[in-house]
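All protein chains of the complex are present and in place, except for one that has been dropped.
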Amino acid sequence: MSSDKSAEKYLNLKTKAKEKMESLNEKTVVMVGAATCGKAAGVIDTREALKDEIEKKGIDAQVVEVGCMGFCYAEPIVVISKPGFPSLCYGSVDEGLAVRLVEDYLVNDDPCFEYALVALEPNDYFPVFTDFPRGVYEKKIILEQCGFIDPEDIDHYLAEDGYEALAKTFEIQPEEVIESIKESKLRGRGGAGFPAGIKWDVCSKAQDDSKYVICNADEGDPGAFMDRSILESNPHQVIEGLIISAYAVGASKGYIYVRSEYPQAVRRVETALEQAREKGLLGDSILETDFSFDIEIFEGSGAFVCGEETALINSMEGIMGVPEHRPPFPASYGFRGKPTLINNVKTLSYVPHIIRKGVEWFKSIGTSDSPGTAVFALVGKVEYTGLVEVPMGTSLRNLIYDVGGGVPDEKDFKAVQIGGPSGGCLPESALDIPIDFDSLHEAGAIMGSGGLVVLNEDDCMVEIARYFLDFTQKESCGKCTFCRLGTKHMLDMLGEITRGEGELNHLDTLRELGEDIKKGSLCGLGKTAPNPVLTTLRYFKDEYEAHIKEKRCPALMCMHLLGFYIIPERCSKFCSACVGSCPTEAIYTRDDQLKAIDQEKCVKCNSCLFACPPEFYAVEKLSPAELVEEREREQG
Amino acid sequence: MSDKVTITIDDCKITAPEGEKLLWVALDNDIYIPNLCALKEKDRPSASCRLCFVEVKGISDPVTACTLPVTEGLVVKTRSPEVDRLVKTAFELLITDHRLGCKKCPANNSCELQKISKERGLKYKSKRFKPFEKDEPIDESMEQFIFDRSRCVLCGRCVWVDHHVAEVGAIGFSLRGIKRKVTTFGDYDLADSPCTECGECVKVCPVGALSFNE
Partner (left out) sequence: MLRRNIDVFEECKNKALLKFVIMLGELNCVKEMFLLELLEGEKEFILEQVSEILKNNRTERENLVPLLQKVQGVLGYLPEPAIEKIAKTIDIPAVDVFGLATFYNQLRLNPPGKYQIKVCMGTACHMIGGQIILESFERRLDIVEGETTPDRKCSLERVACVGCCAIAPVVVVNEFIEGSLTPTRVDGILLQFDGDDQEEEAGEQEQEQESEGGQDS
């Protein structure tokens, strides 16, 4: 292997990229976060306003689209790097603020600190990440560059030591690469946490003339979007990881399996692949070595179950995406019957960092059995929603209260749902357990794909269990008996409970059936589907019992057990906000000009509750629904 | 695969070709293990009916016999409290999705579900789960046989022989999850499909979903 030549070739690429970046940094650069989430929040308007204003004022500044920085609560986000000032990040930048930033900052040198979120490098004016509690607990590895480099320009990545790990890889033997990954104890981030090194080893040892590597980006978990975010914000990191894995196991062809629901991710990966080919980092004789490898994109067609390895392979072969029995594992018998290494986006993203910074560095982060970091999509009833990356072993409490800023609106924390439809709900008492694969598993949840939903007192645990089961039941492929019929029966029972038609013996049946589905199902989808139900039954049985025995939903969420009532003492004769808000004309004006609700017509949509002005606060939710009648009778 | 191995099933020593799937070894030696979806000719078992669970020494959870290649010294029990529990649940689930009424069923007395029920003492009625309503229209468009989808257990045997034995390609699975079913292209009658009435699919149906006209 001509490693000297490849190192030289790489250095050449990097130097050129650095020169380009330096000349770029001499000017003012305005970066707008334009991942899918940013676009939904209106970043396109912001970008246009910035461009127009910059042009109008005749300023020499460049507007660059970048990916997602992970501060979803503050979208649209803009970062301004102006020579002579620290790079500053601004949140909630609408068109008005965009114009003002150009006017005040770009023209008149006033950085508008009142709108800044954080500074990107240490300075004397404004705090940086580590000055906030969030920054103390967060440790960014695979999200580090997301949102700060242009995903559509490979030079940004190259200038930040991108592809250095690849050049380094070519200096050592494939076995040594595998040994490093094994030693680093990197565990698969797709959910189950299987040691990546062992998988690589099996695939590498399989004797065959052709092998494949696949990046699994079929992220379908409702509420998890980190894979999309990484692909949209830093696609080269994943590509580099995939090339290294191909070199390690001896594959000549790779695929990135992306959901077609992520059009922007597909587009950005396409661009990235093209640029990598142009630079000689992909294709024939990569970096002038004798290693040739290319990557193709395969767009998934919207089936959650295709995240399962064997189903994913089936769908790539043009047959129905249903799972097969394992073994044989894809690492020995996979795509086209050949040894196939399948890794999640996040797993592959760690690979370049491990190779570049070393095994010891990686092991120094996180816990001894789960080294590295955990990436979560932090959503729900938490102050700072977004993508977060913390070292393994951080407690859930730190994650929710320090990184996430706690539960807003002075509400009480109730539970945290980890791992989406395959995960579970953990109560307050479990908040001090450390986040790692084994501890979460013990508590009944799983790391899963990294969705983390914080639930407060207004969230009904029976309903959340029903919701997740409804998802898995709809996404079940229907091949095996337990998953096809078992999840449907569980869902029907949960539906009855949330409608107040449940019976107490349902609870035992749910638990028994749930355990059997876990043991009896063919694939990972079925094996984990009952988790949300089993954990809520374990930790929140009293809520289930309230639904069954009292027909009462303690969180006032299950519509069938609710009634809306307007408290006459609080209602005002001179206001009819609720009347206008009601989509079904269920609210009428009584003879005394106060308002009341026709229970027959009410669809329990919450509209009146939000419409009623805070000074009256007259609409009340009651459960069980009979309470409304009782109140009305009391009133006479 | 000519090497023979000795294994133990329910305390019986049995010699079998190495690598053969446990289910067939057991059935060949008159040891019954419940099954619906297995086909000996099929290389990769579909393992979808989840009925052939057995207990293997050294493995904590029950495993499916149709997917387990036999190796020297394998020790298997076809019954255990855990195995029985899983088989009972799987059977109960299938029964809730199967139109009962054995007397009127063409497969009465040759039905695999009846056999499982008899062998394992399982009831046709589930106390725990409410049966789903099954009233799919019956396809009587063919002369030789009828297709009653409400009795189908989705074992997939008919689809496999249609594709790989008869090589016709008239039927296949469509939709997914609880809606998954065996259909023709466009879900039209069999008479409007490429079906040649070879009858291969009828022969492998373990229940009364596909049956010859008398």
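Each chain carries a letter (A and B) given by its place in the written order, and its residues are counted from 1.
The rule is short, and it goes like this: a contact is a pair of C-beta atoms (placed from the backbone, for glycine too) under 8 Å apart; a residue touches a chain by one contact, two chains touch by 3 or more.
Owing to the predicted nature of the structure, the values given are computational and were not obtained by experimental measurement.
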In the full complex, displayed partners of the excluded chain: A, B
Residue among A:Thr46, A:Thr289, A:Thr385 or A:Asn398 that touches the chain left out of view: A:Thr385
Residue of B:Gly58, B:Pro81 or B:Gly186 in touch with the missing chain, whole complex considered: B:Gly186
Contact partner of the left-out chain, one of A:Ala224, A:Val462 or A:Val533: A:Ala224
Contact partner of the left-out chain, one of A:Pro86, A:Gly321, A:Pro339 or A:Gly424: A:Gly321
Missing-chain contacts mapped onto chain B: 163, 168-176, 179, 183-187, 193-194
Missing-chain contacts mapped onto chain A: 36-37, 39-41, 72-73, 75, 220-225, 228-229, 260-261, 298-299, 301-304, 315-321, 377, 379-381, 385-386, 417, 420, 451, 453, 455, 459, 464, 467-468, 471, 475, 477, 581, 583-584, 603, 605-607, 610
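Note that in this section only the chains that are shown with their structure count from here on.
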Mean-CA-position distance for chain B and chain A (Å): 40
Touching residues (chain side chain A, partner chain B) in the complex: 303, 320, 324-325, 473-482, 484-486, 488-489, 492, 509, 512-513, 516, 519-522
Residues of chain B that touch chain A when the two form their complex: 44-51, 53, 61-62, 64, 67, 82, 85-86, 89-90, 93-94, 96-97, 128-130, 132, 154, 173, 175-180
